[in-house]
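Notes to accompany the following structure.
Only one protein chain is missing from this complex, and each of the others stays in its spot.
After this line comes subunit A, so read on.
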Amino acid sequence: MKSNMMTVMKKELTRFFTDRRMVLTTLLMPGIMIYLLYSLMGQGFSSQYEDSEDFKAQVQVEALPESMRQIWEQDVPLEYAELSGAQEKEEALEALSGGEGEYHLVVSFPEDFDAKVAKYQVSSGLPAPAVEIYYNSSDTDSQSAYGIMTGMLDSYESALANKFDINPEGEDYDLASEEDLSAQVFSMMVPMLMMAFLFSGCMAIAPESIAGEKERGTIATLLVTPLKRSHLALGKVVSLSIIAILCGLSSFLGMMLSLPKLMGDGALINANVYGFQDYLLLLLVILSTVLVIVAVVSIVSAFAKNVKEATGWVTPIMIVSMLLGVTSMVESLCKTEPMWFLIPLYNSVQCMNGIFSLKMDMVNLAVTVASNVFYAGIGVVILTKMFDSEKVMFSK
């Protein structure tokens, strides 16, 4: 009878891997979809950035000062037309407000702007000469033009009192290495996404395997055999964990391959910064995490009368796990004392954070893996008791 656990595992794995629909939707699709989605999103962002390089703000300007004319006639992303008189300005504002016409901005300088600026003393306490920029925030081109114009005027304003420069061109002042940048991005984003992927994998299979068997009456057929309840519980948890890990890894692979594309090709984000040891540690954390998640989802599924009820009960737990995933993004919530690594799921998130930021504390990792295996063990014991309980198994 020692192989009964293996028999149950074999059945669960056969059930999954011989069902082409399940393999496609649960195992292959998530990885492929994440890869395609992130890659397309990255491509979209990049093309938007490229588009903005060709963009030229179309500006109507009132009382254009000579200083500005000289700047605007240089190589700047701007084309302008001058307004003459209040009537024209009124019409230009009306067209901009209605989102009509080809112009994105109406800029109004005070008369004798250059002279007023030259005379103005900050210490006088009097109001400074004001430039009015009219734009339409519901129009993205108008918003972009507004950004270009304010940037240009800010630079001009700074240049008037140019006493020192910050980071003059021609030098690389960002000292972060490619490794640091990748570590920062991956450590912030991956733990939360990974928790979501692992939980989704478990949710796709565990309710079906346990609550589904109760609902269809097939679990009773197993319970009248000499199969020990502990073997049934262990067989289910281990086989479901294997499937959930494969589902999680599929999503993980899709994410790691596409994240650099999502961040843009110039962002220097590369998963190659992690070595074999990092991935091995990650696998350990994932393994222990999946055991905990499968145990929890299995217990909930065993309580539920059917798959629908089980899925309904598991959803809030998934939301909690995703909230815990967010803790990797908030530095004050990233604790380093080993005691914190006894908290299930939080410990997994923090371990993944540590691995991806290349600052993993081995004691904390050991505490995480050991405590997760311990919690999963408790889960198996509870599940065994539940399989032995006629109230739980045969409640209607």
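We adopt the following convention: contacts are C-beta pairs under 8 Å (C-beta built on N, C-alpha and C of every residue); 3 or more make two chains touch, one makes a residue touch a chain; residues count from 1.
To be clear about the criterion, contacts and distances are computed from a predicted model.
Choosing from "FecR family protein", "Beta sliding clamp", "tRNA modification GTPase MnmE" or "ATP-binding cassette domain-containing protein", the protein name stored in UniProt for the chain missing from the display reads "ATP-binding cassette domain-containing protein". Touch with the chain omitted from the figure is made, among A:I133, A:M152, A:L181 or A:L227, by A:L227. Subunit A residues in contact with the hidden partner, per the touch definition given at the top, are 1, 3-4, 7, 11, 14-15, 18-19, 213, 216-218, 220-228, 390, 394.
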